[in-house]
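Note that one protein chain is taken out, while the other chains of the complex remain in position.
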Amino acid sequence: MTLLRVSGLSISYPGASRPAVSELSFTVNDGESVGIVGESGSGKTQTALAVMGLLPANASVNGSIRLQGEEILGAPAARLNQLRPQKIAIVFQDPKAALNPYLSVGKQLKRIMIAHGIASGRDAVQRSLEMLQRVGLPDPERQYRAYPHQLSGGMRQRALIASALIAEPDLLIADEPTTALDVTIQAQILNLLQELRHASNTALLLITHDLGVIAGNSERTLVLDKGCLLEEGTTRQIFAAPGQERSQALIAAAPRLDAAAQAAPVTVGAMPLLEVDDISVSFRERRGRGRNDLHAVLPLSFNVLPGETVAIVGESGSGKTSLVRAVLGLLAKKTGTVGFLGMALPDIVRKRSNETRRRLQMVFQDPVASLDPAMRVGSIIAEPISVHEPGSKAAQREQRVDEMLGRVGLEHELKARFPHELSGGQAQRVAIARALVMQPKILICDEAVAALDGTVRSDILQLLLDEQTRSSLSLIIITHDLTVVRQMSHRVLVMYLGRICELTTNDRLFRQPRHPYTRALLDAMPLPDPTAARQPPPVSGEAASILRPPSGCVFHPRCLHANDACSKDTPLLEETQDGKVACHRAAELDLS
Amino acid sequence: MLRYASMRIIGAIPTLLLVIVIAFLMVHAAPGGPFDAERVLPPDIERNITHAYHLDESLPQQFQRYLRGLLHGDLGPSYRYRDYSVSELIGKALPLSIWLGSLAMSVALLLGVAAGLLAALQKNTFFDRLLTGVAMIGISVPIFVVAPLLVLAFAVHLNWLPAGWSSSSGLSRYLLPVFALALPQIAYIARITRGGMIEAMSSDFVRTARAQGLGTVSIVRYHALKPAMLPLLSYMGPAIVGILTGSVVVEQIFGIPGLGRLFVLAALNRDYTLVLGIVILYAVLIILFNLLVDILYGLLDPRIRKR
Partner (left out) sequence: MSALTALQQLIGQVRGSRVVLISTGILLAIAVVALLGPLFSSHSYLATDLDRRLLAPTLQNGQLFGTDDLGRDLFVRTMMGAQVTLLVAVIASIVSLVIGVLYGATAGFIGGKLDALMMRAVDALYALPFIFLVILLMVVFERSFFLIFVAIGAINWLEMARIVRGQTLSLKEREFVDAARLIGVSSFGIIFRHITPNLLGMVVVYMTLTIPQAILVESFLSFLGLGIQEPQTSLGALVNGGVSQMEQAPWVLLIPAGLLAIVLLCFNFLGDGLRDLTDPRGEMQ
């Protein structure tokens, strides 16, 4: 039975250069799972809002949206409020903003039921508690009384899902429901969505830019590009043989774990470029009573060889950013030394020499925020030249700027633009140009492509690889995305709660990881391959707080292979064939 | 929460002390003494008076004496009205000003919030634009321009309401002064309420509420009202200052024997103890009010209440 039929949907806004959505038509059947995939700006969210009747007042909409035969586009608010959320419901991307910070979670659930006459008083409370339980929140009573800011990201998203499903809708729309979450939590939430919808035969319209998520969670897929429907079909069809050139490009650009590693081989036995020895980072927290020491990074060591790419992998709270900031001197470390070319570096970047500073550079996660909004692109790239070569003439600098722009693939005309006038990809190239103009030996990329879309992302990664080949540049890549690790790295450092779980080579990590957490990360990554077998989420629960780490091995509460010893003793980092691992059971487990 | 409240309360004390010290120093730094304006007195009478008012003691001693008096509610004698103490004079004038101020504040809140909410919910309609424009005029035109204009219009030309306080009795004499005092606050409050409501209604969590099928009334009542009102709550501190300063003008124009007029008279008469006393009283009122607002804010915002 056709549940939702969208015909010729067009949405446009005054002053925009093209319509947000153009003549879009598709259907969703009862109990079916449909995915909408596309890059940002392709109109996916607009479509979702249109179906829900939540478009802003200045949108002009044409076409037809029929829910179980009834036309709901342009329907009066009273009718829409009967349909929402009893027939259609939506889960938004950012649960922090989507939940009312001034109301407890329970109150928000209760209000829905009272407003729709589903239940009231005691009964409403009871149902809310049941729903909170169903979405997997431990201790529902506590969460009922809790306020959104007291919950973690994953828990908030579960609460949001609870509010969407409490009226038992026929169709659930999920707009990038897991983009803001860690990859292990993402796996849990996606699994939850599938379970819930199977239990009540709810149709699911899943919207995302992540092809891996689509592959594993939807039966049919729509590919959107610039507001138009590019392709439609069963998910297997689309992935196996995409018809349109553009969708071919999208799918080809989709990062894959089983892709070939592209990093050029490194000379073995060379002297390390960077030696990090026994570094730890702590913060003083003054929350609550007295002072707590937040141990962001516990003493650890690693090194980087010339021309090598070391990937540091971890989820939020792993300490990877603090570690790198300490190495760069942006953060004071507590213990340990950082050695560059054999010389120990001063703690703070201010105290380092210009000569040292230019050799260690960084590219940040948010490309536009890393550029001074009051400076033009040309000045941004020229600034390092002025600092390191104060005698240079303006003409010389200009020439170098042009050269750098060309090298990162940007036109010279962009020199006069301001950062807010650039796209994400362009801004990141400018940031890379700014870093490269100083001829660094080590470039640290902190989630440098996390904010970028498919094709743009692979371009940027390719740019970095090219630079590496060209000038033997070493890269330290911080990421939570294992596909980036696969493509770019030689060696990998896996971190959890400030500690090293495993240090290993690229090949080995994917073929035979030694630490259960690494295995969990691998399993949690959604593969852009519809034919792969579905697995249950590899890890349960939330990451522990850094303020109160679990005893013994910090991963043990969530580990599938934990035994008694794991909760008592902290495992030491031990040498293995290709690296190191910190796990009591490393020797006996086979995690390939 | 308790910690938040107690920190605020403890923080208010040094502020109060600071005011007292500054005001005291200013008064005693005045060139010449309080009695210079009058006829020149023979030296031994002058010496007696100086001693009687403790002006021959050292500054710290005088300050201590003053502080001690403060704690007992004794603000010293008035330099001008020799038969009265400052506390007496203030005591006579205060109730009327409190009355007027409270009335004005209530009227301002009632009208301002209603207007602001309506305008926000009817965003960009004629009513909204009209209100925004009028509110803009309301905050631009100073109260000492508005009040005389009101008198000119309603008392002089139309003769509907009395122009002076003592010239009549009964409720009608309250109308113009209260309204004049309330007017600028109505404008500010309307603007802030409108802004807060628009911001709340366009927030992501209200979008979620719509997705949950809640009607506008429900949304306003359960989701939007609180976040919309919080900026208004923050404004209440400056609002009270506005009412106090406004009352100075309004009482002057209408000839109302309240605290504001007493303050101006004292200032022009160089009755230093009286001025000092009133300044301290104003400071206490403002600090207390701000404290109340802060604590209320902490109670209403769960992010502060439950850390």
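Structure notes:
Chains: A and B, in written order; residue numbering restarts at 1 for each.
The rule we apply is simple: contacts are C-beta pairs under 8 Å (C-beta built on N, C-alpha and C of every residue); 3 or more make two chains touch, one makes a residue touch a chain.
Computed from a predicted structure; not experimentally measured.
Considering the entire complex, the omitted chain makes contact with A, B. Across the entire complex, the residue among A:R350, A:K393 or A:R548 in touch with the chain not shown is A:R350.
Looking at A:L328, A:L436 or A:L464, the residue that reaches the missing chain in the full complex is A:L328.
Within the set B:E57, B:D74, B:E88 or B:E199, the residue that contacts the chain not displayed is B:E199. Looking at A:R358, A:R508 or A:H556, the residue that reaches the missing chain in the full complex is A:R358.
From the options B:V27, B:I98 or B:L233, the residue with contact to the unseen chain in the full assembly is B:V27. Listed here are the chain B residues that touch the chain not shown: 11-12, 14-15, 18-19, 22-23, 26-27, 29-31, 136-137, 139-142, 144-145, 148-149, 151-152, 156, 195, 199, 241, 244-245, 248-249, 252-253, 263-264, 267-268, 270, 272, 275-276, 278-279, 282-283, 286-287, 290. Where chain A meets the missing chain, the touching residues are 328, 330, 349-350, 354, 357-358, 360-362, 364, 366, 369-376, 379, 383-384, 387-388, 418, 431, 434, 438.
Throughout what follows, only the chains that are shown with their structure count from here on.
Per-chain CA centroids place chain A at a distance of 52 Å from chain B. Residues 203-205, 207-216, 218, 222-223, 226-227, 300-303, 306-307 of chain B touch chain A in their complex.
In the complex of the two chains, the chain A residues touching chain B come out as 52, 54, 77-78, 80-86, 89-90, 92, 94, 97-104, 111-112, 115-116, 147, 149-150, 160, 163-164, 167, 287-288.
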